[in-house]
Each structure stands twice: as structure tokens, then as C-alpha cells.
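One structure, pasted below without further comment.
Note that one protein chain of the assembly has been removed; the remaining protein chains are unaltered in position.
Chain nomenclature is as follows: A and B, assigned in order of appearance, with residue numbering initiated at 1 for each chain independently.
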Amino acid sequence: MAFALLLAGLAIAASSTPARAQEAATHGALAMDQQIARLEALGITTTATDPPAGVVGAIWQASIPADNAMTPERIALGRKLYFDARLSADGTVACATCHDVSRGFTDQRPVSEGIAGKLGRRNAPTTLNAMLLTSQFWDGRAADLEAQAKLPIVNPVEMGMPDGDAVVKVVVADPEYVAMFQQAYGRAPSYDDIGRAIATFERTLVFLDAPFDRFMAGDVNALSGEAQRGMALYNGKARCVTCHPLNAANPIGSDNRFHNIGVSARHQDFGSLAKQALTALAADSSEEQLDRLALETDMSELGRFMVTKRRDDIGSFKTPQVRNLTISAPYMHDGSMQTLWDVMDHYNRGGEANLFLDGGIEPLALTDTEIDEVVTFMVALTDVRFAKEGETAMAAQRTLAATKRPFKDEALAMRRVLPFESKSAAAGQEVRP
Amino acid sequence: MTGRHARTALATVVLALGAVGCKPASQETAPPPPPAADASGKTEVVLCDNHTKVTVDTKANPTRDDGEQIAQQLMAQWKQKNPGVDWEADERRAHDLVPAADNAGLVGNPQGQTYGAITDRDVLLWKSQVETFALAGSRVFHSADELGSTIAVSCDMCHPDGANTHPETYPKFQVQLGRTVLLRDMINWCIEHPVRGPRLADDDPKMRALEAYIYAQRKGVPLDYGRR
Partner (left out) sequence: MKSIETKYMEERERTLRGLAGLSRRDFLKVSTAAVGATALHGVFNPHSFQPVDVASAATVDPAGKVEPFRFAYISDSHLYSKDLNDRFVNGLMRAVDDVNALDPQPDFVFYGGDLAQLGQPQELELGAQILKNLKAPVRMMVGEHDWYLDLGEKWRSLFGDDRYTFEHKGVQFVTLNSVIEEDFWTERNLSPMERMKTVAGLDNHGQRPFTVGAEQRAWLAQQLEKVPSDKPLIVFSHSPLYKIYKNWNFWTDDAEEVQAILKRFANVVVIHGHTHQVLTNRIGNIHFHGLLSTAWPWPYAPQGLPPLTVQMGRPDPFNPNDGCGDGMVQVHADGLVDKVYALWNRNPVTVSRRYTLSGGKEDRPAAPLLASF
């Protein structure tokens, strides 16, 4: 968190040089026209009606809502909106600011920066393959991409528009938009349709052509021996497959469920946070309030609980996909893990013990070699179109991980000390009949 | 005891315990030496493994009953040292096994066909063999050691009498295994994680026996593949 603030501070304070000013204006994102150029270079071949390679057709079709079938017009409209910073209060933030084509369709920051340099509390999930998740946001509060697209636009620390009507006003002022909406939806622009169009564009961002996929299709040389050993561990001793299953019907590796793996337990006191949350939601339980609470307050750390208010969901966050991880660091809902080794260390030690820890999280007793093998396998899940970017990113991760492994704890991993052992209170009463 | 009587007694003992693998006296090259006459009035009787022994009162005219008693004592001692030998009886005493299908009604040969000719002996053979195999599975199922568990957990801890194994629901798509699985895949997952032992090969005798036991215990439940 401190690191992100420092970064933001640098971006805003040091605006003396043109480059820095540019960065402040774009919040670290690549310029929109350059992003569009990169997007085109990626050569997305999904047509409006055919499922992309790598996913079962029926599943892909089921992910598209009945009232928003994919058409080329809708895709084009959604694309224009995705890269349009006029949809923000100060004209500097578009979807592509935090879901940047050049930065893994996320922003590669621990938490995202919105208008006026304001910081949120959560790591931006990547737009890549997002259509194959059954809910959006780390706490699943949006049921689909349509719902998701409409919330950051009106969030005070993201794009900061006052409400949907203000957004529609901006759109209506542009005659090109009016024409495109007419072609796409046969009606005047509305906030709902804005969400629909953006969602349709995002549905073209399916990237499932990784070395892993080629291996599964029959190319035995696509995965190195180390990656194959990593795959065996992924499906076996390391237990990743229990929540991150990878198969034709679910090619991105998320069970679409919510689990408390202890990341949020590192700094919080859940009991008092839950009490606070109930009080705040009692006053106002609308979607916008939920959105605001999730992004602006400590209660963000309660995760799914903010949506369902079930005890079981305290500190639970959605299982993210395991695709394209090399370009979507840092990891976890708060971006607290910078390298894949940090992620492995976290799981290897059995997460962070807390009262609501998911029972599937246990110390794994993986050796250093085994950890390296699983990381190599995860790298092989990155689409070949991002191979170069990914290699650069992993080189940096490797350098960092060589000296810093802040989550590594061998005593816990090898089960010499038990996760709840450290938590037991010291003082106790004498045990008597 | 005279030399001749002692020899007879020992010979009786050896023959009665032919099952434990001792050669019958008639096949030995020379008769065993008679036991030394003892001032204390006791005779030591040694089993043909030269190891297991009992001490009995020297008797002038030992009867067949005496011989049988000595034999039983020796056998009991030997069994204690070799606990696996009666495993079937032990397993049946400890755990229930749902009996295999009753094929007794098939005995006969109405159409004069060799294959279709079924005797009582056939029925007995089928039943005893399949139940033995299922019992072997029960033995592994109930033993953390046989499963190779490193945390002393056996299957029956969560599945007493094979409860809650629902083999009739396989094959099924198991999300957490990432694919459609058969019963043995789930068994292997359980061995690897809750039991924390080494995975078994698909054709490992223990895996086959475990499957046999699990199916046996679920006899009569209709197949329902894919049920959650």
C-alpha cells in the first residue's frame, strides 16, 4: 500500500518534466491511440458469431446474455467507448487507463489510480478472458460484464462521473456515438447500452493460445520437462486444481467461487470490520454504496461478505484466472504479491491463519524446486501473443524473487509449526473436570 | 516316557500341523530323535519350524486328545507370531461385508451346454473368490499402514463400512479434478490428500481391491452416472 502511494506521489508531484506531466494526465497508461494500435497488432480474430479457439462453444455461448448478442457494430461501439477518456469527470481516465492493452489489460499496479490521482483499494483484474468468469469484481458484486462496466464510470475514485445520466450526456454530445448506437442497438444511447457495448467489445478479448493449450492439443514439445512436472504438481501435491481447474469447459482456471485464503487477514481485525460494515450498509445498501465501500474503505478487505453478509464469506475473494499471469502482476485482491514466487510461498505456508480461512488451504510442503516447477507451468499459461512481454516481466520477477521472498516460511510450509499454533492465545485457565 | 512313545507323540504333532509347511515325517530322511527324558517330569514339544515350542507334563500314555491339545497350543502360538495368516477370518470378524450375489439358483444343466453347466462347486468358487477379493479391499480400506498413509489416516475414518463412497455416481465431471473421473481417480485423490499416502497405479492390486470393496458395499443401488 505504501509503495503504491509513493508511486502515485511521484506521478503527481514531479510534474515539472513533460514526460511526467504526460504520465500524470494518463495515470501511467499508454496513450489511447497507441493502445488501439497495439490492439490491432494483436490481431484478435474472434468474429461476432463464432467462439474463439480454446473454449467449448456451448460454454462461450452461455456467457453471452440473450439481450446482447455479439455483432460487429456493437464490438466497434464498445471499443470506442473503452478507449474514451471523456467518460471520466476530468477527462483523463478511460477503461483502458486501468485495463491497458500494453500492461496486460490491467495496470500492473497494486491498486488502481483514478481521477485526480485518487487510489482505490483493489488490484485491477485483467479484461483478458474476463467474459469466461461467472461474476465480475473481486467480490463478485457484478453478475456480468454489462453490470461491471457501468460501475467504475460512476465511482468517485475511478472515473468520477456523478451518475449514469451525466455519462449519457457526454455520449449524446458526440454525433458519431449517436449514429453508432443507432446501428448497434437501434435506439438512442442509454447508460445500460453503454454497458452492453463495452461488454461486447470485452468479449472479443479471449486469449487462450498458450503453450499449455498447444500441449493439450497434441504438441508434446510445447511444454518443457520442467513445465510438465509443474503441471503434475499443479494437479497433485500443490492442489492448485482444487480451485483453479483447467479444462476445456473452464479453460481459464477459476472455479468462480469465493475463498478466504488469508491475504486480507494479514492486516485486519475482521470482527470489528464486520460490525462496521453492517452499520454502514444499514444506512445505504445500494449497489453504488457497495461499490464505494469496496473501493474506498477498510471494509474492502471483507470481500464477498460485503455482498452476501454471510459469515462464511468474510475475507473471501473470487478465485481469479490463472491465464496470462506473467503480464498481470502484482497479484491478489490488494496487489500485495509482486511475484509468482510470493504467491507460491503464500500457499505453501498454508495462507494466513484466520478464523474464516478456507479449509482447503493447508501447508503444502513444497520444496524450492517444486515451487520453481509450478511457476514455470504457470508461465506456460500465457498466450503466445504476449510471450515477449511476459518474458521481460518474468525476468524482472526472477531478479526480485532471488533476493526478496517476504512470504516464505519454511517452518510453516514443512508443517514443523502449524498455522494455528502461532495464533493460540497465551493465557488460559487451568484445565479441570 | 519311553523313546517309542515320545517318537509317536512328536510324529503326531508334526503331521497335524502339515498346513504350516512342515514336511510330513514320512518324507524325512531319518526319524527325529526322541526327546530327552527329564527328571522334572516335563516334556518340551517343538514344532517343525524348530522354533515354536510348548512344555507339557510327561505322560505315560498320551492319548489322541493330548496330542490334539498340544497341536492347538502350538498352532495358537504360531498364529500369534504370524498374524496375517488368518486374515480373512480376522477381517470378517472385524468388519461387515455385503455378501456377493447368490447364484445358487443356477445349478443344473438343462440345455446340455458345457458353458451352461453349473454345479454347486462353481457357485461356491465364484462366491468365495469374489468375496475374498472384496475382503482384501476391506483390509486395505481399514488400514492406514496398507494405504501408505503418513498421517495414520485410513479410509474408514470418513467412510465407515464404505458409507458415502457412492460408486454408482461415477463417471462424473469433478470440477476440482478438472476432468471427468472414474471411481479410482477419486480414490487416488483421497489417498493423496486426506490420507496423505502415495498414489496407486490404476492397475495396482490394492486399487483394484479397494474398488471391489467399495462396489460390494454399495450392492443394489442403481447406477446413476454424473449424479452430484
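We take it that a contact is a pair of C-beta atoms (placed from the backbone, for glycine too) under 8 Å apart; a residue touches a chain by one contact, two chains touch by 3 or more.
A quick note: this is a predicted structure, and the numbers were derived from the prediction, not measured.
Enquirer: Among B:A89, B:V107, B:L125 or B:I151, which one is in touch with the chain left out?
Expert: Only one of B:A89, B:V107, B:L125 or B:I151 touches the chain omitted from view, namely B:I151.
Enquirer: Which listed residue (A:D174, A:E226, A:E287 or A:E389) would be found touching the missing chain in the intact complex?
Expert: Looking across A:D174, A:E226, A:E287 or A:E389, the contact with the absent chain belongs to A:E287.
Enquirer: Touching the hidden chain in the full complex, which residues of chain B are there? Just list them.
Expert: Contact residues on chain B toward the absent chain are 93-96, 142, 151-153, 156-161, 163-164, 166, 169, 176, 186, 189-190, 193-194, 228.
Enquirer: In the complete complex, which positions of chain A touch the hidden chain?
Expert: 242, 271, 274-275, 278-279, 281-282, 285-287, 290, 306-312, 353, 355-356, 358-360, 362-363, 415, 418-421, 423-433
Here, only the chains that are shown with their structure count from here on.
Enquirer: Chain A to chain B: how many Å between their CA centres?
Expert: 57
Enquirer: In the complex of these two chains, what residues of chain A are touching chain B?
Expert: Interface residues on the chain A side: 235-237, 239, 241-243, 245-247, 249-250, 255.
Enquirer: Along chain B, where are the residues that touch chain A in the complex?
Expert: Residues 173, 175-179, 192-193, 199.
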